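Apart from one protein chain that is not included, each protein chain of the complex appears where it belongs.
Going by the order they are written in, the chains are A, B and C; count residues from 1 in each one.
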Amino acid sequence: MLQSSYPFYLANKAVFANQDLAVTNKYSNQVATHVAMASVTDIDNAITAADKAKHAMQAMPAYKRQAILQHCIERFKARYEELAYALCIEAGKPIKDARGEVTRLIDTFQIAAEEATRIYGEVMPMDISPRAEDYQGMWKRVPIGPCSFISPFNFPLNLAAHKIAPAIAAGCPFILKPASLTPVSALIVAEILAETDLPEGAFSILPCHRDGADLFTTDERLKLLSFTGSPDVGWALKAKAGKKPVVLELGGNAACIVDHDTDLEDAVQRIIFGAYYQSGQSCISVQRIIVHESLYDEAKARLTAAVNNLVMGDPLDESTFIGPMISEKEASRLHGWIEEARAGGANVLAGGQREGAMLEATLLENVKPDMSISSQEAFGPVAILSKFSDFDAALDEVNNSDFGLQAGIFTKDIYKAYKAWDVLEVGGVVIGDVPSWRVDHMPYGGVKDSGLGREGVRFAIEDMTELKLLVLRTPK
Amino acid sequence: MLQSSYPFYLANKAVFANQDLAVTNKYSNQVATHVAMASVTDIDNAITAADKAKHAMQAMPAYKRQAILQHCIERFKARYEELAYALCIEAGKPIKDARGEVTRLIDTFQIAAEEATRIYGEVMPMDISPRAEDYQGMWKRVPIGPCSFISPFNFPLNLAAHKIAPAIAAGCPFILKPASLTPVSALIVAEILAETDLPEGAFSILPCHRDGADLFTTDERLKLLSFTGSPDVGWALKAKAGKKPVVLELGGNAACIVDHDTDLEDAVQRIIFGAYYQSGQSCISVQRIIVHESLYDEAKARLTAAVNNLVMGDPLDESTFIGPMISEKEASRLHGWIEEARAGGANVLAGGQREGAMLEATLLENVKPDMSISSQEAFGPVAILSKFSDFDAALDEVNNSDFGLQAGIFTKDIYKAYKAWDVLEVGGVVIGDVPSWRVDHMPYGGVKDSGLGREGVRFAIEDMTELKLLVLRTPK
Amino acid sequence: MLQSSYPFYLANKAVFANQDLAVTNKYSNQVATHVAMASVTDIDNAITAADKAKHAMQAMPAYKRQAILQHCIERFKARYEELAYALCIEAGKPIKDARGEVTRLIDTFQIAAEEATRIYGEVMPMDISPRAEDYQGMWKRVPIGPCSFISPFNFPLNLAAHKIAPAIAAGCPFILKPASLTPVSALIVAEILAETDLPEGAFSILPCHRDGADLFTTDERLKLLSFTGSPDVGWALKAKAGKKPVVLELGGNAACIVDHDTDLEDAVQRIIFGAYYQSGQSCISVQRIIVHESLYDEAKARLTAAVNNLVMGDPLDESTFIGPMISEKEASRLHGWIEEARAGGANVLAGGQREGAMLEATLLENVKPDMSISSQEAFGPVAILSKFSDFDAALDEVNNSDFGLQAGIFTKDIYKAYKAWDVLEVGGVVIGDVPSWRVDHMPYGGVKDSGLGREGVRFAIEDMTELKLLVLRTPK
Partner (left out) sequence: MLQSSYPFYLANKAVFANQDLAVTNKYSNQVATHVAMASVTDIDNAITAADKAKHAMQAMPAYKRQAILQHCIERFKARYEELAYALCIEAGKPIKDARGEVTRLIDTFQIAAEEATRIYGEVMPMDISPRAEDYQGMWKRVPIGPCSFISPFNFPLNLAAHKIAPAIAAGCPFILKPASLTPVSALIVAEILAETDLPEGAFSILPCHRDGADLFTTDERLKLLSFTGSPDVGWALKAKAGKKPVVLELGGNAACIVDHDTDLEDAVQRIIFGAYYQSGQSCISVQRIIVHESLYDEAKARLTAAVNNLVMGDPLDESTFIGPMISEKEASRLHGWIEEARAGGANVLAGGQREGAMLEATLLENVKPDMSISSQEAFGPVAILSKFSDFDAALDEVNNSDFGLQAGIFTKDIYKAYKAWDVLEVGGVVIGDVPSWRVDHMPYGGVKDSGLGREGVRFAIEDMTELKLLVLRTPK
């Protein structure tokens, strides 16, 4: 059960300042709980506290940072079902997927706990030219300082965890703004963080209005901005970020190629998962399915049948595969794109209907590349089918996008696989599977409009630390 | 001898478009040569060509990238004195220092040639959780794409080389804007690059007006902006850089601590070099000398005598240590700061006079921390002396700055050395020497207002490449 | 309490074959329990089983290897006091030290659990010369195969753990021979390993007679021999090891320099610990204390007083610091060396008496370098004091040894510290502390007669794996 209200956390402490943010059950549309909203002053105070905490965080030995993360893991295990329930309610996430996300939250903290003691530097020869003969050197990584985090609604726990856990591992204080639609699960994490020995100011988790959130971007005491969310918002923040570096994990219209030698039974199962899992509300959801002509008709028949079989309903129901989208507004936006495509000549093979935030799993063909449903990020339970005859042309089609996060290639041909690795303009290529696959330690992130930088705990820690050199001259 | 005029290089080719930029001998103030200026259209064409060249650059095997860099090294050696002479004339750099910079140019290209075949990726276990059991993965680094480079006047060769050489090693096309006051030596490099097999469009070196230069910052076909220059300009560019990441190598007011156990004879010699070498026009020139009270009087006497002994004159003269500053404007600006300090109660221990661009090597004491000569970047032949009694307080004084590039600590105490490494807010700490020390492979760059990112060939290559993941799923 | 008897473990299973090995309480000399001894046939069967298990071990995903190690950690925590008690009885280890060893056992397994998912390989450019243009490559680490382990009596748990835990992390089956004097605690570990999903044959822990143990060295199905113990035995095994590589962790006569700027109060406390901790039965116990002449008298007085204050008695007593040596034979051997030194002119400053296996903590001075007590490994509660005036000569004195494991240097001088790092012929130099310091992830091992190779989990894993290259040629 959710509590009737939740505080925000400012400088490690719960603040029951107000109940200004009503959080709805995304399926029933009923208000499920209320959450305190942070004011601009609260955010400013949180930054002040983070800035004060930076030395204590930097000085904290590795084993303590590890122990704090391990405490969180213990507590996540203890509150596993509560966290899954919160996700199910506030995000409308089918309960099985919600449990999967809690499992990944634990994975992410586990990886971070292990990385906390593995932040290596380098001893490097300095005497590489005569004028450096009397010098030796080494460098280590030091925390970059207070970090600013903004996390999205689609994985309210794990995509917050991909910022929080590395920050603790690295020794950086942080302030985090969870998505306003789904603040609850991050606040439960905050409650658990508050049980630890983190120095005061080490963390603040602050639901807030977008305008109040400006300080997350502009305040110069913050030394890194890490944002996961929509491309438009992300790129706009970069321009306002002042002196701090920016990590952006944005979206895409991920493609999946199914070549002639594919085992269709396996591929269809994976594609259905990749395209419709949690209503396609994932940055690496399969949006474009590009099938070799020899398999096209069979693939179409199987995919259509499989989409029609997906169970839609209350996310709390164990049998539900398709729940609501995050909001009626989003469902309506995407339904409009389907209708636009249909009007432009596309074929709706399955689904296509909407009721409130409930959009059916939908499969289209004959979509033109410049239609919104193809060229924009769908971020919902919609995929489009097209056919290819030449593999290289299929790779070009994958690249024919403003985005470039991940791509999936069903092929058994090693040369095609390695060519895809070479020429696809994406952060990652998955062979024999959908682009939607991620494990939480791997380098993850996009090129082109899909973002900047890589997450995956070790890689996030790199962004949260700076190289610091020590040179020793030994006078002769 | 300089040629009577120099072309710019657009898409690997010399273009004798005009002779619009008069380059003066910085000592005599006579026009020494003329250089063609690129228009906005030229820059746009160069970017188009770079964008077209990106696939050819990415596909170029490592040994070819290495061979191109080795060709440059051979040619730099052959044209060694010509390059040194060009530096001496266009930058007013004493001829010995100019030769030293050509040597470092060669070092930088040598390091890059060696790194070109060492851009490693990683095979990483993917099976770290049950749901990843059937997966394996690896990542490599791929070139980020066309790069935009802006280089400064104080090391017209080597600070351009720190961008050019890693770009070639990494496989990135680039456009470079040399400083308008000192474009000649970079154009000689361009002439040499034009002799190589670099694919058309791989490089353009384009002197241009600052407004025309906007495309260097804003064009979205450019995937990285790497700027070396003044803090104000650098930070302003970051806000306009659009979607591309930005590397900034800016300046500082570097400090040097001289603790009680220092061998003063050695330290004075190093400090004189660190503070007045090429008239202090280095990002890591010693500006603030903080001496333990037990050595203060002796250090003051020795430093004053040494400054008074520095030979000022024509940089072409082998005996000259102090030549002109880059311009009368800059000399006047800095002389004004000296006068401001004198007026505010500071003691001028040596120097302090100016004639045109010739500013005497100057040593001050009793300077207040908020005076421009202390708090701003001097970037000229001026240093200020102060005293400390407590080492920790001296570290605080080093940190009492908007900047943080490098710091030098003369101490023999390992605990003080390591504490300095821990607490100083800088990119690098040099023990037993001045902050002004750099060898071209080491990670180099600042924190706070001194910049963003690290150069030093291997580290620059990291910024010029992106991680690209390959995952292989093996269905059971 | 100990059980009345313990089985050995052959191919993961307890075998109550006999009760042939009586294990005594090292303090009371009473038989404490009986342990089954493995025959040559048992050992041969264990090797056969390990060889059969190698493919299953290699194929085990990383998360399972991690989970097995985590299970052990949970169980070690649950049986913490039992393990400490077993150590106390079978090794005569003071109970506080015994608990410390169990804590380190847990550390070692924890580090290994974390490393199990971090066995990285490398993607390397192959196209470094024209003839390699069409090639790319990568390598990974694969388990070396069945390993042979022999562990010593002085840390019956943790020095076995330094072999067992990396083997599981790396995916290698193993057979382990614990020291015959102290087999019990390793058998408790075996009991815990038997609870896991390790494939049959993955481990055998086999107390056995030395002659039966030949197969541990000679059998060619075993792909690595890792031995921790005495130098004589270790080097003899290397010659008989056939085709397998050999890791040897042997002993030494570790030295500690106390320079003139040392805080004696701190140093004396550390040296007493380093020299007499668990009766000096550690490979890196302080044996030679080399003090600057300016501090010699004071150091002598303080050390003598401190040694005289050490409490000797029953290791089960919480206040005991000095318990028995491992056997009367060993105590007698070492007492003989003391007497030999005394006869040769050495001064016994403290201790020097023996009763059975109880040898007093002993401090000597005026020992000649070629006396056994100086040149051989004492491996007991004895240290010798000498004086130096020149630091470089003190470094030479440290090097004047057949051994080279670790050295400790109390100095604050960074140049002396780094010189020690350069010139001492040892595996590790500890500044500001005794040579006796070790944390379980650091690279640990000796040069000269002190051994071959490095332990410390990540480094042990390197020895237990082999590089395996994959090259892909892409025909044009």
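The rule is simple: a contact is a pair of C-beta atoms (placed from the backbone, for glycine too) under 8 Å apart; a residue touches a chain by one contact, two chains touch by 3 or more.
Here the structure is a predicted model, which means the values were calculated and not measured.
K.L.:
Please identify which of the visible chains the hidden chain touches across the whole complex.
P.N.:
Contacts of the omitted chain with visible chains: A, B, C.
K.L.:
Among A:45, A:66 or A:362, choose the residue that contacts the chain missing from this document, as touch is defined above.
P.N.:
A:66
K.L.:
Among A:10, A:53, A:105 or A:124, choose the residue that contacts the chain missing from this document, as touch is defined above.
P.N.:
Here the residue in touch with the unshown chain is A:124.
K.L.:
Touching the hidden chain in the complete assembly: which of C:17, C:128 or C:194 does that?
P.N.:
With C:17, C:128 or C:194 as choices, the missing chain is touched by C:128.
K.L.:
Which residue numbers on subunit A touch the omitted chain?
P.N.:
61-63, 66, 117-125, 127-130, 132-133, 138-140, 411-415, 417, 431-432
K.L.:
Could you list which residues of subunit C touch the chain missing from the display?
P.N.:
Against the left-out chain, subunit C lists 107, 111, 124, 126, 128-129, 131-132, 135, 137, 139-140, 235, 238-240, 242-243, 245, 263, 266, 406, 417, 421, 426-433, 437, 439-445, 447, 449, 452-454, 459, 466-475.
K.L.:
Using the touch rule from the top, list residues of subunit B that touch the missing partner.
P.N.:
These residues touch the chain not displayed: 114, 117-118, 136, 414-415, 418, 441, 472, 474.
In this section, only the chains that are shown with their structure count from here on.
K.L.:
Once the Cα atoms of subunit A and subunit C are superposed, what angle does the rotation have, between 0 and 180 degrees and to the nearest 5?
P.N.:
The C-alpha superposition of subunit A onto subunit C needs 180 degrees.
K.L.:
In terms of CA centroid distance, which chain is the most far removed from subunit C?
P.N.:
That would be chain B.
K.L.:
I want to confirm something about subunit A and subunit B. Since they are copies of the same sequence, is their interface symmetric in residue numbering (over half shared, so same) or not (under half, so different)?
P.N.:
Counting which numbers both chains contribute, over half are shared, so the two copies meet through the same residues.
K.L.:
Could you please state the distance in Å, as a whole number, between where the Cα atoms of subunit B are centred and where those of subunit C are centred?
P.N.:
About 50 Å, centre to centre.
K.L.:
How far is the middle of subunit A from the middle of subunit B, if each middle is the mean of its Cα atoms, in Å?
P.N.:
Roughly 37 Å, centre to centre.
K.L.:
Please set out, as single numbers or ranges, the residues of subunit A touching at least two other chains.
P.N.:
418, 441, 472, 474
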